[in-house]
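With one protein chain removed, the remaining protein chains of the complex are shown where they sit.
Should a chain be cited, it is by its letter among A, B and C, assigned in written order, with residues numbered from 1 in that chain.
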């Protein structure tokens, strides 16, 4: 690993061997998932995809300032877990949290408005793309500094354990996050207290611009470390919503029954760059293309056709979603820009921000 | 584990099952270690033991202020590693660093004087018991906040790698330290850069007053996590200087050859409390006694007798050490108390501490 | 009215609140069976049981993360960070998470956490176990900061901190643990953001906190013997900051001294002096003087540590030299 890193030509990451996806597992067609649930997962993936494509267009029109991290190509993970959760369960996401927020049922309009920095945004414009939250939907926030939210998710699990509510906390994070200290503390802590927390590593093969294998001592950054926390290694095809859903149901049930935490590694890929500013040039030729062929929505579409769903039904869903994304965009654009009155509110629970008398 | 922690009676840790030592491995008599090396290890263990016993007496006389963490009972680890290092290798220790400092050859007098807060102390009185260092002996400091020094040791290894000197850095830490984030970052980092660093976990079964198994998701806090960093699990009897020396030689050689880091877990026990303030009441009856029977110095003494060393030779060594400890004590007691002139020196490399003009 | 040590007042204050709120829990290293390394939590495990009083691994980020996550979801938490110096190993959660989550989410999150921690010097523990780090927290928007100077205030401010719905960092001073003070019977609940004038005076105002309060009082006593009447204010909480009490005092005395244990730069003394230098400028009859630990790491040796931290002598001497 280190030797490889010292080879000058391999420091140009685009000249490394591409990391290609595994083939689609057609056997997953046979997973025991009701068709109406599958139709919901199709719809949700369409929502996440179309919402984020629109967000991207709005960046290009300079209506979204700052930065933004899309999960185009990674929708199956948010979908499989989002659908497997109970409404009162908790989700925790990173700055790459649009999909996880919508997957819990947060309304598109206020989420879009937040990206545009409007006061009808879901955070009133205060948080922006990297901090989406919707407490009423169990979406407990997006955390933009790597690591902390794994520890915070433990707290939500602990609270559920103390209150005896059988709620579960699910926390999403990237492959790169497995190398920060908080990951380690969180996993050990969750295990010794047998907390109802599911740790989900979305391994998209890159941290920002650096391939994860160059900076990680094991091949599977999460799964190969599970035993260090007394956990089973769990790897899942992160581009197959059914596979994710199936695993999610299992680990969430385990947590709900009081049998403790799990660590899941879902292998996937982001179609675009890390963030708005990144053209993704560090990826070897052929890699993006290969993963585009494994687009979770296209392959899911094909599965539904194989299962006998008429193409027209799927088209109607996509069209319906498109209309709702348009509405959300209008809602967001029509929102007022926050004003002076908003600046000093909501630091304290009393609604204000006074630090002196 | 968690269930156990919830049993009220088991929260009184002194009512848990004692964790007893493994029997002495007499087979280690046959390890290929020259007798004169063994005699040096006997001498060194005597030094560490007698020095710390004296330090303890001086606390009792209120000549040492603050706190202090002794490693009585754990001398075999510092000895085995200390003897296996090259003079230009680097050691990094925790607040429990007296033994590791002396094992590198730092003179007893200035170390003792440091404990007494005298200006002839090895740090001029500025650092105290928890921060012993002797750069000229390769002892690169004692670090009193858990975790950081594992990362810092990597830097010394990196520097050796860059300079091509084949120096090795050895870093000592406790079982409790394996649960902090910096442990994880340091191990992964050392492995991906194949740094010449040896991580030595001195597993003495307790963090401060809490048994390590109650707060750790695996049985062996270090060894059971080695694979998470692409490393071999290495467990060694930390109460047998020969066993430690043998393992130390191997892993140090590996690092020196440029073949990367190792993680060693040495199981041992501290005879006393965590620090000066701690009577160690949380330990179940029989536990301390069992480990006292496994005292590394007594058992080493027995081995040397088995190997034909005359008792008188050993007695002479012990007496010689006692005399040197007396001298060190006199040196320390005779040292002046630091004065105003010392307070503001040595914050910056220019010798001063000015932050303004 | 009972006499309690500052140390015992900590557990006493926590117990008062745990009896009131059955949801309140506490976690930290060695706090349960051992009663804390400073013995500030003795008896709590026995009374409240292992579900509410829990030992943790050495994982400060996990400790504060768990506290924050539980607090966000309806369980108020007291978390112990053994020494305040260790806030550095979990500073992300303190400064970037707890403090900001409510504002960042447009008011969606409420984080009722109290982070208790042993602060300050005087124990000869050296540079990594002796710091006064109130300013590390005061400078972070979204944190409340409390630092009592006596047993009674420990109880009253602990209650106020626990009942406060926002994150509070509660600094217990190591060198005050053994001091004793009267604690009235019955429930004691203070308000955050109220300083106390602990001695009235007319010639100058001395603003102090925690361990510096008894030292400021002793210096004032000595000054009184020399005909100088010093008013002494115990700030008690840094956020919210009771600027009115300070400004009113300076309006009367026309001189300000701050006595801080933190190192020189950017401490609360600078903040207080700057506020006075802005808002009470025309009241001032002379320079704004800060008495602080010098800008150095704290040394371990007794002799050196005693030179570093403001002493009664130094306070007294500075004031006599600069007050005319």
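Some notes on this structure:
Note that contacts are C-beta pairs under 8 Å (C-beta built on N, C-alpha and C of every residue); 3 or more make two chains touch, one makes a residue touch a chain.
Since the structure is predicted, the reported quantities are computational estimates derived from the model, not experimental observations.
Although one chain is omitted from the display, it touches the following shown chains in the full assembly: A, B, C.
Check B:18, B:105 or B:155 against the missing chain and you find that the one touching it is B:155.
Among A:83, A:98 or A:131, only A:131 touches the chain left out of the display. Note on the undisplayed chain: of the listed residues A:28, A:165, A:210 or A:254, the one touching it is A:210. Checked against the full complex, the candidates C:57, C:107, C:126 or C:201 give a single residue touching the omitted chain, namely C:126.
Listed here are the chain C residues that touch the chain not shown: 85-86, 88-89, 91-92, 94-96, 99-100, 103-104, 126-128, 135-136, 138-142, 239, 262-271, 273-274, 276-279, 281-282, 284, 286-290, 294-297, 299-300. Even with one chain removed from view, chain A keeps its contact list with that chain: residues 5-8, 11-13, 65-67, 117-119, 121, 123, 125-131, 143-147, 176-177, 179-182, 207-210, 214-216, 277, 282, 337-340, 342-344, 347, 353, 355.
By the touch rule set out above, chain B reaches the unshown chain at residues 90, 121-127, 131, 133-135, 140-141, 143, 145, 147-160, 162-163, 169, 181-182, 185-186, 188-189, 192-193, 345-349, 351, 353-357.
Just so we're on the same page, only the chains that are shown with their structure count from here on.
Put simply, the chain farthest from chain A by mean CA position is B. Averaging Cα coordinates per chain places chain B and chain C 35 Å apart.
Here the CA centre of chain A is 40 Å from the CA centre of chain C. Averaging C-alpha coordinates per chain places the centre of chain A 44 Å away from that of chain B. Annotation for chain A: residues touching 2 or more other chains are 147, 181-182, 185, 188-189, 192-193. Counting partner chains per residue, chain C has residues 51, 54, 56-57, 59-61 touching two or more of them.
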